[in-house]
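Only one protein chain is missing from this complex, and each of the others stays in its spot.
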Amino acid sequence: MYSEIVMDHFTNPRNVGEIENADAVGQVGNPKCGDIMKMYFKIEDNVIVDVKFKTFGCGSAIASSSMATEMVKGKTVEEALALSNYEVAKELDGLPPAKMHCSLLAEQAIKSAIFDYAQKHNLYYKELEGFDPDADEDHHDHGEEE
Amino acid sequence: MYSEIVMDHFTNPRNVGEIENADAVGQVGNPKCGDIMKMYFKIEDNVIVDVKFKTFGCGSAIASSSMATEMVKGKTVEEALALSNYEVAKELDGLPPAKMHCSLLAEQAIKSAIFDYAQKHNLYYKELEGFDPDADEDHHDHGEEE
Amino acid sequence: MKVYLDYSATTPVKPEVLDAMLPYLKDYYGNPSSLHSFGRENKKAIDTARDQIAKTFNAKPEEIFFTGGGSESDNWAIKGVAAALKTRGRHIITTNIEHHAVLHACQYLEKEGFEVTYLPVDEDGLISVEDLKNSIRKDTILITIMYANNEIGTLQPIEEIAAIAKENKIIFHTDAVQAYGHIKIDTQQLPVDMISISAHKLYGPKGVGALYLRKGTKIHNLIHGGAQERKKRAGTENIAGIVGFGKAAEMAYENLEEHVQHLTELRDYLLDEILDKIPYTKLNGHREKRLINNVNVSFEFIEGESMLLSLDMVGIAASSGSACTSGSLDPSHVLLSLGLSHEMAHGSLRLTLGDQNTKEEIDYVLEQLPPIVQRLRDMSPLYENIKEGVR
Partner (left out) sequence: MKVYLDYSATTPVKPEVLDAMLPYLKDYYGNPSSLHSFGRENKKAIDTARDQIAKTFNAKPEEIFFTGGGSESDNWAIKGVAAALKTRGRHIITTNIEHHAVLHACQYLEKEGFEVTYLPVDEDGLISVEDLKNSIRKDTILITIMYANNEIGTLQPIEEIAAIAKENKIIFHTDAVQAYGHIKIDTQQLPVDMISISAHKLYGPKGVGALYLRKGTKIHNLIHGGAQERKKRAGTENIAGIVGFGKAAEMAYENLEEHVQHLTELRDYLLDEILDKIPYTKLNGHREKRLINNVNVSFEFIEGESMLLSLDMVGIAASSGSACTSGSLDPSHVLLSLGLSHEMAHGSLRLTLGDQNTKEEIDYVLEQLPPIVQRLRDMSPLYENIKEGVR
C-alpha cells in the first residue's frame, strides 16, 4: 500500500519532538478526522534552522510530517511557504489517493506555523492571504477505493 | 436419480411392441407433455394373456410402461383396473417426485385400454365410471426439484 | 469411454487455473480489505485478475466488477439499471430466448410495474433488427439481448443491436456468458454498456462471474454493504475464484484462434454426420451464426431424457431441452420460440464441445448415437406410422 519511503519515514520519523520557546508553532487537523499535526520552527534570519513535529494520525500522516519537516529545514520562510503538498507526496514516492490529504495537512501545518510567526512579528506574506489556521475545512479527498 | 429397477426396465423394457388384432388398445398422454403411452392387450376369458406397449417419453415413462405391463399380465380385467400408480411406482423402487406422473400415465393407459375393451364388448366396470380416455388433464405433478 | 459433451452447462477447471487458485485457498487467506500483510497480497491478486479480464474486453480495469456468477451479473445489470432509471422510464426490451436469469429478472420487474417487450425470433433463433427498432419507446430504459444462446448457439446481430441502442441513448446489456471465451468482444468497438460473464463456462471455477460496466453507466447495487468492488458489489471477495477466473480468461484469449479452429472443425464434423446418418433429424439454431461449440438437433418421435439416459449409459454426457430434464411443465422456451412443436422440442439433444474433446471421441458418439435413436424410435408410438410410410 505505502511506498518504501513512506514506510521508512513512518518507522524512523525525522524531527519528532517539540522545540522549547519555538519561534513559530502551528497546529492543524482535528481528532474527528483522525489526524492532528503540530509543528515547531526555530527561525533565524528568515531561515528555518530547526523544526520538530508531533502528529496524531495514520502512517501517511506521520510520514508526511516527517518528510515535510525535512524539506523545510534550512529553507527561508518564503521557500517554506511555497512548498506544496504534491511535492511532499512526490518526495514520499507517492501516496494512495485516499491518503493525499495527509500531505495537504503537512503543507497546512507549515503555513499555520508561519502564520503564527507572521502574527508575532507583524509580517506580511502574500501566500498566507486568506489562510485561516482554524479553518476546519474538509481536506479529505478520500478516493472510492475499498 | 433413478432406482436400479427403473434403470433395468428402461434399459431392457419388457413387452415392447404391438399386438396385431389386439382385444384392447389404449393411448394416453400427448406430445405436449412429452409422453405418450400406448398399450395393447390380448384378453381371453376376462384374463389379460398378453400385453405390449409403445411409449414416447422419458426414462421413467418407459420404465413405468414396462413395469405396469408386467404387473397386469395374467391378471383379470378387474384386477388390472384395480392397479394404482402407487403400486407401479413402488414396484419400481420409487420414482422421483417430479416423475410420479409417469406411473399415473401407466395406470391410465391400462384403464384406457380396458375402456376400449368395455366399449367394444358393451361391458360395464365401476372403476371406469367417469373415466375419459381423451381427457387432457394436467397429470403433471412436477416437484420443485432442480 | 467417457465423453463429456456438455461444456455449455459447465466446464472442468483447467489444471493451470487450479494451480493459480490454490495458494489463495491455502497460504494467502487474509481479507483483501485488511491493512496487514495477510491482506495486501490478496488485494494485488484481485487487481491482477481484474486486469486480465479487462484486457480481454479491451476495457479499463475499473470497468470490471466481480460477482457470484452469471446469474448475479444478469440480475444486477437488469434490476440495477431498472431501479436507477425508473423515474425516467419503465420499459425494457429483451428477447424470447434469453437465459432464465434474464427472463425471470424481467418477469419479476413486470410484477413490480415495469413493462417488458419480448422480441420474437425467427426459426433460426435470430431477432429482427426492425422489430427492435419498432419496439423502442420514449420510456425505454434498457435493452438486454444475449450475445449467444446457451441452447441453440445462435449469435445475435450484436453490432447492429448495440448501434441502435446507442443511437437511441438506451443502455444496452448483453448476456455473454456463453459467448465469452469463444468470441473476442472489444468494448472500444462495440458500444455495449454492460456484459455478463461467468467463469465456469470457460474452464474457471463455479460461483464467480463478472459484470463489465462501462464507465458512467447509471446502476444501483444489487448487494449493498462493504466497500469492495469500488462500492458497487459488497462482500468479502472470493479471491481464489477471482484469481481462477482471471487466469482462465487470459488463457482463453491467448489461444483463441486455435480454440476456434479446433472446435469449429469438430462441431461441423459432428453436426454434418448426425444430420447425414440419422433421418428425421433437424438442426436447431442458425447453421452459420452459431457458437463454435454448439450442436443442437431434434430427433423426431423420441424424447430427450430417454436419449440422455441412454447416452449416459455409454459414457456420453449431453443435455436436452425436454421438459422431462428440467422438472418444468414445458420444454425449453427457446426451442418453442423457434416455432418447434412440443414434440420436436422434447426430442432435442444438445452436444456442446470443449477444448478437451478429440476426433476419436466424436467418432465414438457418432457410433453410439444412431442405434440409441433407433431403439427409442422403435419403442415410440409416434414412429409406427412412419415405418409404414404413413404420416
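Just so it is clear, A, B and C label the chains in written order, and each chain counts residues from 1 on its own.
Please note the rule applied: a residue touches a chain if its C-beta (ideal position, glycine included) is under 8 Å from a C-beta of that chain, and two chains touch if they have at least 3 such contacts.
These figures come from a predicted structure and were not determined experimentally.
Visitor: Can you tell me which of C:Lys206, C:His333 or C:Arg375 touches the chain that was removed from the display?
Guide: The single option touching the absent chain is C:Lys206.
Visitor: Out of C:Gln189, C:Thr236 or C:Thr358, which touches the unshown chain?
Guide: C:Thr236
Visitor: Which residue among C:Thr48, C:Asn168, C:Asn221 or C:Gln374 touches the omitted chain?
Guide: C:Asn221
Visitor: Name every residue on chain C in touch with the hidden partner chain.
Guide: Against the left-out chain, chain C lists 4, 6, 9-13, 18, 21, 25-26, 29-31, 33-39, 67-72, 74-75, 83, 99-102, 104-105, 107-108, 112, 198, 200, 205-208, 220-227, 234-241, 305, 308-309, 311-312, 315-319, 325-328.
Visitor: Which chain A residues touch the hidden chain?
Guide: Where chain A meets the chain not shown: residues 2, 7, 10-11, 13, 16, 18, 27, 31-38, 54-59, 61-62, 98, 138, 140, 142-146.
What we mean here is this: only the chains that are shown with their structure count from here on.
Visitor: Would you kindly say which chain has the C-alpha centre located farthest from the C-alpha centre of chain B?
Guide: A
Visitor: Find the geometric centre of each of chain B and chain C from their Cα atoms only, then give the gap between the two centres in Å, rounded to an integer.
Guide: 39
Visitor: Just give me the whole-number Å value for how far the CA centre of chain A lies from that of chain B.
Guide: Going by mean C-alpha positions, chain A sits 90 Å from chain B.
Visitor: For chain C, write out the residues touching at least two other chains, lowest number first.
Guide: Counting only residues that touch two or more other chains, chain C contributes none.
Visitor: Hunt down the residues of chain B that sit against at least two other chains at once, touch-wise.
Guide: none
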